[in-house]
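Missing here: one protein chain of the complex. Every other protein chain is in place.
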Amino acid sequence: MSADLHPIRTAAEQALSSAIDATLAAAPASGPIADLRRAAAKTFTENGLPTRRVEEWHYTDLRALMREALPIAGAPDAAAVAEAGKGVVAFPEAVRIVFVNGTLVESLSDLASLPAGLTVTSLEAALASGDPLLERIGSLSPKSYDGALALNTAFLRAGLLIKVAAGATVEKPLHVAHVFTGAAAATYARNVIVVEDGAKATLIESFAGVEGVAYQANDAMEMVVGAGATLEHVRLQEEGAKALHLGTLMLDLGKEATFNSFTLTAGAATSRVSLYGKLTGEGAHLGIRGANLLKARQHGDMTLVIEHIEPGCDSRELIKSVLADEARGVFQGKIVVRPEAQKTDGRMMSQALLLGDNAEMDNKPELEIFADDVQCGHGATAGAMDENLMFYMMARGIAKAEAEALLIQAFVGEAVEFVTNEAVRETLIARMEAWLKARAA
Amino acid sequence: MLEIKDLHARIGDREILKGFSLTINPGEVHAIMGPNGAGKSTLSSVLAGKEDYEVTGGSVTFLGKDLLAMDAAERACSGIFLAFQYPVEIPGVSNMTFLRTALNSVRKYRGLEELSTPDFLRLMKEKAAKLGMSQDMLRRGVNVGFSGGEKKRNDILQMSVLEPSFCILDETDSGLDIDALRIVSEGVNSLRSPERSMLVITHYQRLLDYIVPDVIHVMHQGKIVRTGGKELALELESTGYAAYGQDAA
Partner (left out) sequence: MAAVQETVERVRSVDVDQYKYGFTTDIESEKAPKGLNEDIIRFISAKKNEPEWMLEWRLDAYKRWLTMTEPTWARVNYPQVDFQDLYYYAAPKQKEGPKSIDDIDPEILKTYEKLGIPLRERDILLGIQSKDEEQAKAVEENIDAVGYTGTKVAVDAVFDSVSVATTFKEELGKAGVIFCSISEAMREHPDLVRQYLGSVVPVTDNFYATLNSAVFSDGSFVYIPKGVRCPMELSTYFRINEKNTGQFERTLIIADEGSYVSYLEGCTAPQRDENQLHAAVVELVAMKDAEIKYSTVQNWYPGDAEGKGGIYNFVTKRGDCRGENSKISWTQVETGSAVTWKYPSCILRGDNSRGEFYSIAISNGYQQVDSGTKMIHLGKNTTSRIISKGIAAGRSDNTYRGQVSAHKKAAGARNFTCCDSLLIGNKCGAHTVPYIESKNASAVFEHEATTSKISDDQLFYCMQRGLSEEEAVALIVNGFVRDVLQQLPMEFAVEAQKLISVSLEGSVG
């Protein structure tokens, strides 16, 4: 990567570097986490924010998009907590943990009433006690430089360590909500979830915040799913319309384990979610689905790198993008099949519906295959609403706006139907309907 | 009920309807026959309001209103129903959802209240049974995985639920075997009433054995060139469209 080395140039990058130095000075001088932070700070200083010349960020030039380095958000006051509490989407049955402006708020959280088999420790407490789960942090980082992750690691300060005990089936979904309120600031959250062998759990992450404030939210999470374990994952991104949202998910999927994820991206001015997934056990099942509902000048980027390392695994990716006005959707997905990963079955599809004349979709589905006995495929489509379908519906008396809404719901529905928990699925569908209504209004 | 006067329409640079005129009174069933390329399907699309076609002249009055000023949905709500030659598939939108949305749109337009869920289900059950359609078919996506005959049957089901005052059957017989043709025709015939008019578009005489029209028109090069009674169909059956520059089909 030395060829891509460039000196730090923008004011934002300089300010970020200084801020990192300041927080590092205040942090413990040694220990694994401190070393990790220092290493991340170093790579950030060397590489800066990614530009379109960095292949993985080809369509999201973070250096151009992130013009300002914001101060890190302070702990919220009581008024902010009360305000934020109203902004959390309710998922029926779920146990809830709420972060306001990057700080864990116990009064809004169900930490005291967690179901059996589920342990949730705050990062702060874990650092104090030397929790073994801390070792997971930084253990799944991608080989290539990821600017968003480097920032998250360098600023590492708050988050959760979640453990689902071996063999436990936790029926109630765990909902981790991130809410932002108040003046523009930056938040950093770092979580770890370990689903031990044979365990089952559902994790929901939601992101929301004030409209009209250009805050920056950066979260990252290591996810380890043990042998025969199942993790259902949902990510609901409804940040305020001016926000910058950066998310990094890193996954290690063990033998015959299942990871099933759905991401709804509807908020933020600029959002980018990177998912680095490794299938490290034989016979694992990976399913990643997502829907982007974007309007105005929103920019939503979903980038996946899926590595099949062991044989006999399958992976399915399906991303649906609905782009109104001047919105821009980006999907980059790479399936890598290592030489040992024979009998891999990988399917990836990205479909975009361009509603606005000035909407844009950029697709880059990649295959990188080194094993011969595999079945892999990808597809990508982009186009406007099918006029024939519209005509058919209108010829039956359904008004244009309604016909369009129905077709959009059907289009997105093909991805959301993979959410197995019915109550969660219904909540997501309701959020999508709300988006459609807001757009029509 | 419907009055078409000197209608001209084109798609791209090609003029297809070149002065088409036709008047249909309540309760009448008219058939339009003609060789391929006569403009039959264009006529049905223009009447239903497909945007690909540009109307360049003439007028269409439907129940006293200017039909051409309405969009496709408004035309459907005011009572125009087109049974498609090739009904499309709409994955992800179930037949039930689709029909319920359509019916409520039509009812709203006619100043009626929306139908409650139990009432709607009862209605569907009754109508579907008449056409021999299973509950499973109703739950599937619109026309998804349906055979040609099932798609046409689904169209007739929609017709019976939406209760239009004017039905256009565009080559409804294409792709149907004799049994399917009989079921579909029975469905159509059961909807004939003194208040409802129909326009049956077909290339072959066969369909008219089942749906017997009051008047038959021959269309050629974008307009009606001949009008007669039922016997006209039989005549065409024996002579073909040779007189119109095409061999008997």
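Which chain is which? They are A and B, in the order written, and residues in each are numbered from 1.
Throughout what follows, a residue touches a chain if its C-beta (ideal position, glycine included) is under 8 Å from a C-beta of that chain, and two chains touch if they have at least 3 such contacts.
Small disclaimer: the values here were computed from a predicted structure and weren't measured.
Trainee: For the chain that does not appear here, which of the shown chains does it touch in the whole complex?
Mentor: Every shown chain touched by the left-out chain: A.
Trainee: Which residue, A:Ala184, A:Ile369 or A:Ile429, contacts the hidden chain when the whole complex is considered?
Mentor: Selected residue, touching the omitted chain: A:Ile369.
Trainee: Going by the contact rule already stated, which one of A:Val164, A:Ala359, A:Ala399 or A:Met432 would touch the omitted chain in the full complex?
Mentor: Of the listed residues, the one touching the omitted chain is A:Ala359.
Trainee: Spell out, residue by residue, where the missing chain touches chain A.
Mentor: Where chain A meets the chain not shown: residues 3, 55, 58, 339, 342, 352, 354-384.
The criterion applied here is as follows: only the chains that are shown with their structure count from here on.
Trainee: At what distance in angstrom does the C-alpha mean of chain B lie from that of chain A?
Mentor: That gives a centre separation of 49 Å.
Trainee: Enumerate the contact residues on chain B facing chain A in the complex.
Mentor: It comes out as residues 48-52, 71-73, 75-77, 81-82, 84, 87-88, 90-93, 97-99, 101-103, 105-106, 109, 141-142, 158, 162.
Trainee: Over in the complex, which chain A residues touch chain B? Could you list them?
Mentor: So the residues of chain A touching chain B come out as 386-389, 391-400, 402-403, 406-407, 409-411, 413-414.
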